[in-house]
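One protein chain omitted, others in place.
Here is chain A:
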Amino acid sequence: MTEAQIAAIRAIVKTGRVLTEEYDRFSYAFDASFGTYLPDVVIQTKDVAELAELVKLANREKIPVYPRGQATSLSGGPLPVHGGMVIDLSVMDDLLEIDEEDLVAIVSPGVLTAAIHKAAEEKGLMYPPDPSSSHVSTIGGNLAENSGGPRGLKYGVTKDYVIGLEVITPQGEIIRTGGRTVKNVTGYDLTKLIVGSEGTLGIITKAILRLIPKPPASETVMAIFDDLVDAGRAISRILTSGILPSKMELMDQASMVAVENYQPSGLPKDAEALILIELDGHPMAVRDEAEQVSRVCREIGAREVRVPQTAKEKEDMWKARKLVSPAIVRVKPTKISEDATVPRSKIPEMCRRLQAIKEKYGIHLVVFGHVGDGNLHPNIIADKSDREEMQRVEKAVAEIFEAAVELGGTLSGEHGIGLMKAPFMEMELGAAGLDMMKRIKQAWDPHNIMNPGKIFPEPGQKLVLSE
């Protein structure tokens, strides 16, 4: 960018900060995925009118604009791959209003998702989407990436709870989509189009979220299986028995071994799989459902079924699941966290394919995830400084995506496409499918200034994990 352009930005931003020091630019050059891309300038302002002016300037001067929350993205969503402006929206954290009568929350993009959970719960309500990073990720980031989380099984994902938005278009206009009503069929549903568009169609500056009553009780069941395929069968049987758990998590043997070596939690190291089920609803109903779930697991051949009797026991069980991520990086420092997702019926087959990929490339692969909705997290543990290993990992990741798509699944269940998975888009969507999406992007953003380099592959772009 030119000096004059920076000066023009400084003239627009009257209430916030314009950062151009080298240390600040490097601090906004990364997210939780891979690679370092230096922006020319970082802007922090809470003023929507100023932001709109900035986008107008960018559109006029063809400067790339990269909206950013707290950069916990695992797919490269906020990376400023073509330099330009990074807009740090984490500072817009002032608005968090719960309307009990309309059952909605009205929020600004920098509010932490956990803060929304807390505010809703204080009024006996619930905002269901709960990405694991909710205590650090902003709602704006969740909206852009259409985040998921373990409760997706019963409650769906972020887009299922967004009914209205305020958005700055790539032309710098401020528009409103949807509204405060659950039912709204006026025109095209731009709300759903923008949620999950990964910042390529505009900057979300306000959102109206749907809330539901908070379930009064929950129960947990842990079932341990000697055979991974049995665990898969148990999952299918539970889900077809008329019970809809709120969470259903899987840990494979490698995950259990890693957790036990890291912080012993009473998990069996010799079993092939473990499923952890949470039921929520009326206290009597969940108790009855917990019994039914336990019975189903035993019938299928679970080696052991545990139902926690105290709050502490319950907490410990979920803690063991949360320990998987920290436990596995003790083995090697670099963690490639994938979220290839398959139809539920294909989970056992996907697990088999993953084992084959692991052996073929000689990589350290661990499988866990939100198995109730088919959203697996194959995690590859490697060492970024080992170039040869990283090349094997790149090939293995590509094969994981191929397997997921072949089985009727998708590249991404909740992390988004970003930079990392753009090269594989055509594989899932086909040339015509991808072209339709590109045409929407071109109509919205003819100068390609909003988060360029994401979702759509650039000619010859390949997955690169080694620097």
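Operating definition for what follows: contacts are C-beta pairs under 8 Å (C-beta built on N, C-alpha and C of every residue); 3 or more make two chains touch, one makes a residue touch a chain; residues count from 1.
One rule holds in what follows: contacts and distances are computed from a predicted model.
Looking at UniProt, which of "cysteine desulfurase", "Multiple sugar transport system permease protein", "Carbohydrate ABC transporter membrane protein 2 (CUT1 family)" or "Glycolate oxidase iron-sulfur subunit" names the chain that isn't shown?
Going by its UniProt entry, the chain not pictured is "Glycolate oxidase iron-sulfur subunit".
Out of A:P333, A:G362 or A:G433, which touches the unshown chain?
A:P333
Check the options A:N142, A:T205, A:T220 or A:S325 and report the residue that touches the missing chain.
Selected residue, touching the omitted chain: A:S325.
Using the touch rule from the top, list residues of chain A that touch the missing partner.
Within chain A, the residues touching the omitted chain are 17, 19, 22-24, 26-32, 36, 44, 70-72, 88, 90-91, 112, 133, 135-137, 325-326, 329-330, 333-335, 384-385.
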